[in-house]
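Here the complex is missing a single protein chain, while all its other protein chains stay put.
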Amino acid sequence: MSTHVLEHNEPDYLQVKSKHKGIFAWILSTDHKRIGILYLITMGIFFSVAVLLGFLMRMELISPGKTIMDPQTYNSLFTLHGVIMIFLFIIPGLPAVFGNFFLPILIGAKDVAFPRINLLSWWLFLIGGLLAVISIFLPGGPVDTGWTFYIPYSIRTTTNVIPALFAAFVLGFSSILTGINFVTTVHRLRAPGMKWFKMPLFVWSLYATGWVQVLATPIVGITLLLVIIERTLGVGIFDPALGGDPILFQHLFWIYSHPAVYIMILPAMGIISEVIPVFARRTIFGYKFIAFSSLAIALFGSLVWAHHMFTVGMSDTAMWIFSLLTFLVAIPSAIKVFNWVATLYKGSIELEPAMLFALAFIFHFTIGGFTGIMQATLALNIHIHDTSFIVAHFHYVMFGGTGFGIFAAAHYWFPKMFGKIFNRQAAKAAWLLIVLGFNTLYFPLFIAGYLGMPRRYYDYLPEFHIYHFISTVGSWILILGLLIMLINFFVALKRGRKADANPWGGETLEWKIQSPPILENFHEIPVVETDPYDYSKYEIDRKESK
Amino acid sequence: MSQSVQASVHIHRDDVGARIGMWLFLFTELILFGGLFIVYAVYRFTYSNEFALAAKELDTFLGMVNTLVLLTSSLTMAMSITAIQKQNKNLAMLLIGLTIALALTFMVNKYFEWGAKFSHGIYPGGNELINKTNGEILYFGLYYVMTGLHGLHVIIGVIILSVMLYFIRTDHITKDSFVKLENSGLYWHLVDIIWIFLFPLFYLIH
Partner (left out) sequence: MSHHNENKTHVIGYGTYALVWLALVSFTGITVAVAGIDIGNFTIVVALLIASIKSILVLTIFMHLRFEDKVFRMFVFIAFLTLAIFIGLTFFDYSFIR
């Protein structure tokens, strides 16, 4: 069980003195934990802005015709909502906040391999984010191309494409540096005894994600750079009037942006693999399968990108090959779902908030995954491409999946990061509202899309009104739940009860150190001898009680 | 249960880790240029005749000279590491200096090459290029972007190597600690490899 490890009087990482004064002790810190917090704060602000944009979009769509804004504004809104959510929240999300904070601790290290590059990653994140915000206000107006920046419109539009693309380029660099750091850290800084197959599964997921960040991001980097070059120098590469091929842009864009969704989901799956064993008091079912499936998803996920392009006129050969590969990538994902559910079987379930979000993840990810298979089916895709069916699908996996993974991680690790515990009842109430709101918001969009409602449309036919109305009401319930969750955290930070070093009974290394951790995480680097998720003592109890 | 060992207080040096990080970074450069190679491959496949026509404008001899210049700069770069390992500080500095000189030679050649094209109106938006076919326009678009991005990396390499020269002079790079030089070398060799592919793809289409 948990032990208090406060034999030494060392200050924790929040209190420790730095050679810098005031805010510089934070923004110039190379401590992976402080950097994780910096990401948490800046990301939280960007997330809130993007949620607000989503709220406004749903307000506009509550009824046909103009509600609160004109069409141009709507186009910019959905573009910005996408750009901020994707590049400033979901992609960096888990790796930058929880990966930074916990990767070294989970493998028994004092920090990542390259702490100063880690700080640079955050600064690039901040600069990229600010550039994206600035691009809203420069003359020319906020970008209206959609977050996908398809040519030729992104070449022709007079809105601020160049600053927005440059922001994305800078953010890509931030992501790449994080990937380099994490891959190297996992190879070089594991504690004695922490062999590859003794690593926690969150670490496996960060490792696989790191590779995708390194190998996929540069493609979108050069692609966005080429659009900037096209706009400024007119080289012709992406200008159809000079021979440029819009489909080639889409290939290059999605060669990154599809693996990007695996950057989003893999760490979230890692979180679920951490949370489920703890709150089911059972060791994870099929550890090696889950570890290898992370690598398999990273590999196969890089082979499926053109399933975003089934309606553009590719060759039949390409169409069926990409459709087949997309079906295949569902297999390792499904393996994970089976293993999580098998872990629950005959487990001793504790419905703490982190577990509730993890269970909701499984439910949402399954829906998102099934609808993904539907979309991978060529005949069906022709009808549902560019409808709100797609919008519902990706929100189920990105928000219902990764988003909920982030919320699960937040509730799981809050006591460790801050040494305080939040109000569990409030957290559960927030969870309920969030789940109800989320499903009310997005499920009707499956139906509307199937019936023909296009995506990115400012206006629509009366027959879709009912679905949009329900959806918008769902957004209000969702936002209420999010607010309660956030306020719960803030109240806990200010005057929450002090937390145990191990309030949940976890077995991985972070629960064996104090809350909050000291600067170097461990008083002495541990020697690891047990498997992670070793709940064998509970097995003995269960067997004896039969 | 788990025991513990004493942790060291210093941040311990890890040369292998530093090299792993550098290789990972090189992969990003490979894929960055790789994207351009994908564009090249698609457009050459689509416009193969126009590419062959446009390539006639390039000076194969100058391209070959530049290839030899970069290959030689890789030689001097690699040798500088051997020199440092043999504690021959002056030779190491000389070799790095030669590498820089060769890199600058490359850039000077490039300057003349581009200059000649510009004076003939062959540049994006130029009056000569505008009248050519789409395939030729794309060829030159790719030529300028790819050799331009490569040239930018050569300039960055010159800056990095100049810093390394300074580090050797001030004994921050020594026989016992030279991973910075190794990593700079890795970068430089990648710049060479990219040109090894650029040369035949732009200069040797017949």
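Here the chain labels run A and B in written order, and each chain numbers its own residues starting at 1.
By our rule, a contact is a pair of C-beta atoms (placed from the backbone, for glycine too) under 8 Å apart; a residue touches a chain by one contact, two chains touch by 3 or more.
Just so it is clear, the structure is predicted and the values come from calculations on it, not from any experiment.
Summary of contacts with the chain left out: across B:N49, B:T82 or B:N131, the touching residue is B:T82.
Checked against the full complex, the candidates A:K110, A:R190 or A:R282 give a single residue touching the omitted chain, namely A:R190.
Counting the whole complex, the residues of chain A in touch with the unshown chain are 187-188, 190-192, 194, 211, 215, 219, 247, 251, 255, 302-303, 305-306, 313-318, 321-322. Listed here are the chain B residues that touch the chain not shown: 12, 14-16, 19-20, 23-24, 27, 30-31, 34, 37-38, 41-42, 45-46, 60, 64, 67-68, 71-72, 74-75, 77-79, 81-82, 85-86, 182, 185-186, 189, 192-193, 196-197, 199-201, 204-206.
We adopt the following convention: only the chains that are shown with their structure count from here on.
If each chain is reduced to the centroid of its CA atoms, chain A and chain B end up 35 Å from each other. Across the complex, chain B meets chain A through its residues 1-7, 11, 14, 16-17, 20-21, 24-25, 27-29, 31-36, 38-39, 42-43, 46-47, 124-125, 133-135, 137-138, 140-142, 144-145.
Listing the residues of chain A that touch chain B in their complex gives 110-111, 113-114, 117, 176, 179-181, 183-184, 187-189, 192, 214-219, 221-223, 226, 229, 233-237, 242-245, 248, 251-252, 255, 512, 520, 522-530.
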